[in-house]
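Note that one protein chain of the assembly has been removed; the remaining protein chains are unaltered in position.
Chain nomenclature is as follows: A and B, assigned in order of appearance, with residue numbering initiated at 1 for each chain independently.
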Amino acid sequence: MSLEGKYYQMCSAHWEADSATFHLRLLPQCEVYHGHFPGRPVCPGACNIEMLRACFTHWMGRRQYIGAIKQCRMLAVLTPDIDADIEVRINVLGETAGGCQISATLSAAGKTYLEFKGEMLRELA
Amino acid sequence: MTRNEIIEQVNSVLADEFEVEASAFLPEANVKETLSLDSLSLVDLVAIIQQTYKIKIPVTDLRSIQTFDDLYTYIETHLPQ
Partner (left out) sequence: METIPIEALIPQRDPVLMVDELLEASDDAATTSLTVRDDNFFLDEEGKLAETGLIEHIAQSASALAGYRALRSGAKEAPVGYIGEVKKFRCFRRPAQGEVLHTEIRQGAEVGGVAIVDGKVEVGGELVAQTQLKIYVKPD
C-alpha cells in the first residue's frame, strides 16, 4: 500500500542522530477522496498515520511496522486542498526488543494536525 | 467510603490516567486546567469516573464540576448505596 505518488509526494527528508524532518505535498487527485467522503474530500486519519510510517521506513531504510500506538491524537481535520507543505517530524525515543519507541507530529502552515506516540517494529506477522 | 478515601483514590486514579503529579490536585484547583483537558480528553475523565465508581456523569452535571472539591463532592453524593 505505498501511498507515495498516490496520496502524497515526498519533497525533502533530513535526519541526524535521533530526529528527522520530512516535507510532503498532499495529492488531491488521490482516489481515496472518491470515498472519503463523496463530494467532501477529507484526509483519512489512517492514511496520515500511514504517511508517518512511510517516512520512518524511508529514514530507517527498510520497512517498519506499527506494533503499538500508545496515543495518536488527530487535533484537526486535514483536507487535501490545503495549499501548504506537510511537515512530518519524528523522534526516536528509545530502542525496544523488536524496534523502537517514536514520537511524531504532522503539521502544516504552523498548525499541528496529528501527534503520535508508539512502537515501530522491524518485523510483524 | 469516607470523603478522604474518595479524595485519595480519585487523585491516584487521575494522576495515573493523565500522567500528572497528584500534588497538583489542590481542592480549589480547576480540574480541566490542572489535567489540561480538551474535548478529546474530557471524555476520559467521565469514563474513568464511570469505570471506577459506576457513576454516569450527564453532560449537564459536568458543567457544575469545576474544582477538585466539586468532583469529590459529586462522587460522594452519587456513589451507589
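Note that a contact is a pair of C-beta atoms (placed from the backbone, for glycine too) under 8 Å apart; a residue touches a chain by one contact, two chains touch by 3 or more.
What you see is a predicted model; the values in this text were computed from it and never measured.
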item: For the chain not depicted, the shown chains it touches; value: A, B
item: Residue touching the undisplayed chain, where the options are A:M10, A:L27 or A:C72; value: A:C72
item: Hidden partner chain, residues of chain B it touches; value: 39-40, 42-44, 46-47, 50, 56, 59, 62
item: Footprint left on chain A by the chain that the document does not show; value: 1-2, 31-32, 34-38, 40, 42, 44-47, 49-50, 53, 63, 65-74, 77, 118, 124-125
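Methods note: only the chains that are shown with their structure count from here on.
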item: Where chain A and chain B are represented by their mean Cα positions, the distance between them in whole Å; value: 34
